[in-house]
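As you look at this complex, bear in mind that one protein chain is not there, while each of the others sits in place.
Labels A and B are assigned to the chains in the order they are written; within every chain, residues are numbered from 1.
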Amino acid sequence: MTTPLLSLQGLTKAYPGVVANDQVSFDIGEGEVHALLGENGAGKSTLVKMIYGLVKPDSGIMQLRGQPFAPPEPRAARADGIAMVFQHFSLFDALNVAENIALGMENPPSMGDLASRIRDVSETYGLPLDPYRTVGDLSAGERQRVEIIRCLLQDPKLLIMDEPTSVLTPQEVDILFETLNKLRSEGTSILYISHKLEEIRTLCDHATILRLGKNVGECIPAETSARDMAEMMVGATLQTPERAGREFGEVALDVSGLSVPSPSEFGTALKNVHLTVRKGEVLGIGGVAGNGQDELLGVLSGEIQTPADAIRFNGQPIGKLGPTARRRLGVLTAPEERLGHAAAPDMSLVENALLTGSVREGLESNGFLKWADTRSFAEKIISAFDVRTPGPENAARSLSGGNLQKFVIGREVLQNPDVLVVNQPTWGVDAAAAASIRQAILDLAAKGSAVICISQDLDELMEISDSFAALNEGRLSAPRPTTGLTVDEIGLMMGGAHGMEVAHV
Amino acid sequence: MIVLEKRPQPSKAWSYATPLVAVLATMVFGGILFAILGKNPIEAIGTIFWEPLFGEFAFYYRPQLLVKGAPLVLIAIGLSLGFRAGIWNIGAEGQYIMGAIFGAGAGLAFYPLEAWYIFPVMVIAGAFGGWLWAIIPAFLKVRFGTNEILVSLMLVYVAEQMLASVSLGLLKNPEGFGFPGSRNLQQYDSAHNAELIAGSGMHWGVVTALIAVIFAYVLLNRHMLGFHIRLTGEAPRAAKFAGVNPARLILFCLGLSGALAGLAGMFEVSGPSGVVSIDFNVGYGFTAIIVAFLGRLHPVGILLAGGLMALTYIGGEIAQSQLGLPAAAIQVFQGMLLFFLLAFDLLTNYRIRAAHSEVA
Partner (left out) sequence: MDLGEINPILLVASLMVAATPLLLAAIGELVVEKAGVLNLGVEGMMIVGAISGFAISVETGSPWLGFIAAAVGGAVLSLLFVLLTQVALANQVASGLALTLFGLGFSALMGQSYVGVKPPSMGDIHIPVISDIPVIGPILFQHDPILYVGIALTAAVWATLKYTRIGLILRAVGENHDAAHALGYKVIKIRIMAILFGGACAGLGGAYISLIRVPQWTEGMTAGVGWIALALVVFASWKPWRALLGAYLFGGITVLQLNLQAAGVAIPVEYLAMSPYIITILVLVILSADKSSAPAALGRTFHASH
């Protein structure tokens, strides 16, 4: 038997209160695309951080081509031929592409040489990129290309990719897979981290499945059904949300001809957005991150003001109203970023319940706060949405991502909104919590509320939404009924492959 | 190897303990400093902390605690509201000066008329002067996004020049034989902020400071506006999401802190000081920053911290006259206190542990 490229034996890493990796062992062969499959919180990230030298294992050993391998820092891992494309890109918005790439290299050539090498590599692998563009102005797909080219310039033996397709349109995914296949044919090994089963079945030679920090199985993805892999990953049969046939009422929210600049420097302006949601309808809005999702939520929540007529609620213009006034009317929202936007990290759950609940739940009178009522509202959210916490006095930041998300969604749902807008409701949330959040959204719609769900998870949108539209560079496609939509059509609504035009010049 | 580990939530115990630990550490290092200066450290620390309270002349010093503590508490309460919301007014010294100029100016405009309404008019004028000086950085921040730290501080220097100007010109005592400085308000009954109980040190400024403490406590704990102030400081984006209007909050916090600093200046000039003069301001506006942090930006904490800081002022003066300890040594001592407080604050949010012992 040949020596594997990288062999992990009994890797264990514990953090206070949680064992992130418990005796994990597996091998990655030369020229193999190896999938690491698992839910959020299964310990995938910790594992790759150990390989990349960002985290030191408590016990266990790693071998690279039979030699002991224990990188004290990323620099050492890179020197040994390990390269990594992060899930949250480690890029610098204000610097240009070449500067960003130089930062990821040990001995970068002069900027001029580097720029021409970037052009070479980007042509060879079909990843067009202008070395002198400022990274903050690039689309998510282009930003990922920066990371990939940064890795490729180092001729890596092992390329680690952490959830690479979560920011890509279906067309961009195809391009990425071509690149990865080309790399494999050249003998590069790839460790591919994902929870998307179909992708893994298409691309990977071998898969290791992690659950709660333990290696719970290995398989050949092409020979294993997605369902079997899912059950290994989750450890139980999953419940898919139920959805009764629905009747839609009148139009609850009507956005027409809405254009606003982004409040942040590298944000995306909304351009001539039209949409309507009827009572009882779930409108899914897809699109790659950074195409105006945050801005759309801000506009609907009232954080960004617009011309009064641009947004109408039951016919009444509300574009000039702030968040509090809109809540009073019944337009509620839940932003993507849980810590710092939807909730204040260092404040208790009671205080966080007050954050959006004060008007509709009557938690204040003449500006004076009713703490007892607020506390019962927080307790109601905790029990109704099964939020795991010792009690409502605990700080928001002490909750796990999934539990805090349940709290945030629960806080809005329990206020009986007429319109609810959620952005990335299940991002970074474990499967069980995600299922219960989706069910809550569907139940709300069944009771007659209009729901807008902004998400980058297409599977989620197909599962819960009645109609679908996509955001692309701040423009919203015309909504279409979800039933009967094909992946190709969705991809085109999302804008196809961003930035590919550079390839033709 | 020692590592820091973020606590899942802030430690209540440490948030109460850090000020005490900081005071102790300051005593130790302050003692070392005094020893280097050739003074007996035990004696010096004793003089500063014991003498004013329980020494032979405590009957004289105790009222002084109120006199020195009141402006510190009054200013610090105002500052703490802004600091909590991430709005940094560090120009309280200037607002204090302007409060004094406006307050004294309003009073002297009536001279020599004696009437009951003169003092209330002065109170309003003093608050207005401080408010005006603080609303400048607030307005510039809201309208142009100008940094309020730099503007409020620049205005301190401008206020000091204003003070020099009026002491030599507009408010100069016409019967002062050409010496700079205004008429003495202590000798103008209608404008005099006299002791409410003779010999107690209790004047209207002390009463106002106590009211401000109660007001701030209720605001922060029982009122939506206070909740919004705290929310803005903890998570500005969440505050906007909750419906806070940042511009209004900036105008409110800076305006209120300016008005309170102005009141402090007005009560000082019409009471303990009596005269508008070039050296009227003694740095209360800056020391109040220490008081605000030492009190953990909490109204009750600020009350205690104001008392402690007043103690170091008075004790410092005693140590200066009895032991020849330089005045600047007390300033260093107060600066140290802020250092230790900020350093030990780490323990509220982080745990310190050895890197290898926690391995499960």
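The rule we apply is simple: contacts are C-beta pairs under 8 Å (C-beta built on N, C-alpha and C of every residue); 3 or more make two chains touch, one makes a residue touch a chain.
Because the structure is predicted, anything quoted here is derived from the model rather than measured.
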item: Residue among A:G53, A:G213, A:G319 or A:P425 that touches the chain left out of view; value: A:G53
item: Given B:G38, B:P112 or B:G169, the one touching the chain that is not displayed; value: B:G169
item: Residue, one of B:G38, B:G145 or B:P174, that touches the chain absent here; value: B:G145
item: Touching residues (missing chain, whole complex) on chain B; value: 4, 6, 37, 83, 88, 90, 140, 144-147, 149-151, 153-155, 157-158, 161-162, 164-165, 168-169, 286, 289-290, 293, 326-336, 338-339, 342-346, 349-350
item: Where the missing chain touches chain A, by residue; value: 15, 46, 49, 53-55, 73-75, 78, 86, 89-95, 99, 102-104, 108, 265
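Criterion: only the chains that are shown with their structure count from here on.
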item: Where chain A and chain B are represented by their mean Cα positions, the distance between them in whole Å; value: 47
item: Partner chain A, residues of chain B touching it in the complex; value: 5, 8-10, 222-225, 227, 230-231, 234-235, 237-243, 245, 358-360
item: Sites on chain A touched by chain B in the complex; value: 14, 16, 19, 58, 301-303, 322-325, 327, 333, 335, 337, 339-347, 351, 354-356, 358, 364, 367-369, 394-395, 397-398
